[in-house]
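Note that one protein chain is taken out, while the other chains of the complex remain in position.
Our next item is chain A:
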Amino acid sequence: MLARPDFSHLLKRNGPFTSETAALPMGEHDPETSEGTLKSTKILVIGAGGLGCEILKDLAMSGVRNIEVIDLDTIDVTNLNRQFLFRQKDVGGSKSEVAAAFIRSRCPWINIVAHMGKIQDKPVEFYKGFDVIISGLDNVEARRWLNAMVVGLVDVDEDGDPDPSTIIPIIDGGTEGFRGQARVILPRITSCFECSLDSFPPQKTFPMCTIAETPRLPEHCISYAFMLEWPKEFPDKKLDKDSPDDMKWVYERALARAEKYKIKGVTYMLTMGVVKNIIPAVASTNAIIAAACVSEALKLITFTSQTLNTYMMYMGGEGIYSHTFVYEQKENCPVCTGATRKLTLSSETTLYEVVQQLINSDLRLKKPSITSESKTLYMQAPPALEAMTRPNLDKELKDLIESGEELSVTDPVFPGEKSLNLIITFE
């Protein structure tokens, strides 16, 4: 069969659907230069797991020359069936380093750098060095942090218009069983990850009274074992979800409780699933979502085609249902709109209650610290400052602030300097 032309063929031709014709125009396609642009572009891949391996392979096979990859994890034997850049001999090694070495060995023309560690430990300057960031993370908190970091990099002028040269697109992919989604985030132009937080519901939990008093399902027994029995037995040790010893303990306790209530179906796998809230990964779904993500990255870099606007959902269980739509920006998104949060509360509300409200509301903060213009109300860290501000938690708002005073909230789900404006008006 005759050899078919490849991607470079498209880069050399103009067409009716290049970037400038799109709903989200990012630049003008130039057949003279776009191949060079592809070669010089620098892409950051976050995560070297199931999606990450696919993303790296796809980039390598598409003509990208400069790639960096970051991942915190080491290779586990259970990864081998779908994380195809890893072999038996690599177990225990750093995911990012082994993946990078594999790509280097097969494609020696590619310049690939590996980072082993947390994305939260890299400085702002690190992120500024990339043209596009592709994220293949399975963890909502890391995605929130990354999103807030990259949105924060955009310079906005007095009219609120972003400086295009400071916009680094994020392509975010995620999979769960036969389902997946890919999306394009153009910080300050499209919706951001935080805008869609509601579509990533917090872990499903059962009512505590069911777990404690009227268990019916194996899941209830497992929840009892890890939520109630573990802290009682090991008050000073946090359950390590990745430790087989810890998980075996939970499994055995759950089994004992299930036997007591004659409930069937507690297995080790189910225990893992309930505790980690995991749906098994499917290799083919990773392939689909990763390729969709890389395809978007290439189009954003070369302007050779329109881009996804902004969200693609894939569901492969019952036939295939694929839905593409504009995910709208959330009006009061704390990350990409800079909107001020307004709460109306009784002046007798304690600061502790305010902190709890910030954690449990749609903001889903983890450990909020609050300062007013004149004083530090409560700081979660460092420990000395926490101890000093802790007495404020029991105080009522009327003794701490004026009604309508502007407060500033910081939280570890967002990068250091990112703060949220909060105004509390008394009822």
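We take it that a contact is a pair of C-beta atoms (placed from the backbone, for glycine too) under 8 Å apart; a residue touches a chain by one contact, two chains touch by 3 or more; residues count from 1.
The working rule: contacts and distances are computed from a predicted model.
Visitor: Consult the UniProt record of the chain that does not appear here and report its protein name from "mRNA m(6)A methyltransferase", "Casein kinase II subunit beta", "NEDD8-activating enzyme E1 regulatory subunit" or "Queuine tRNA-ribosyltransferase accessory subunit 2".
Guide: "NEDD8-activating enzyme E1 regulatory subunit"
Visitor: With the full complex in mind, choose from A:T37, A:S295 or A:Q380 the residue touching the hidden chain.
Guide: A:S295
Visitor: Specify the residue from the set A:S40, A:N277 or A:T324 that touches the hidden chain.
Guide: Of the listed residues, the one touching the omitted chain is A:T324.
Visitor: Out of A:T37, A:Q120, A:Q306 or A:S347, which is the one that touches the chain we can't see?
Guide: A:Q306
Visitor: Can you say which of A:S284, A:T340 or A:T425 touches the chain missing from this structure?
Guide: Answer from the full complex: A:S284 touches the omitted chain.
Visitor: Identify the residues of chain A touching the omitted chain, counting contacts across the whole complex.
Guide: On the side of chain A, residues 1-2, 4-7, 9-10, 13-17, 22-23, 54, 57-58, 60-62, 81, 84, 105-107, 178, 182, 214-217, 261-264, 282-288, 290-292, 294-296, 298, 305-309, 312, 314, 316-322, 324-326 touch the unshown chain.
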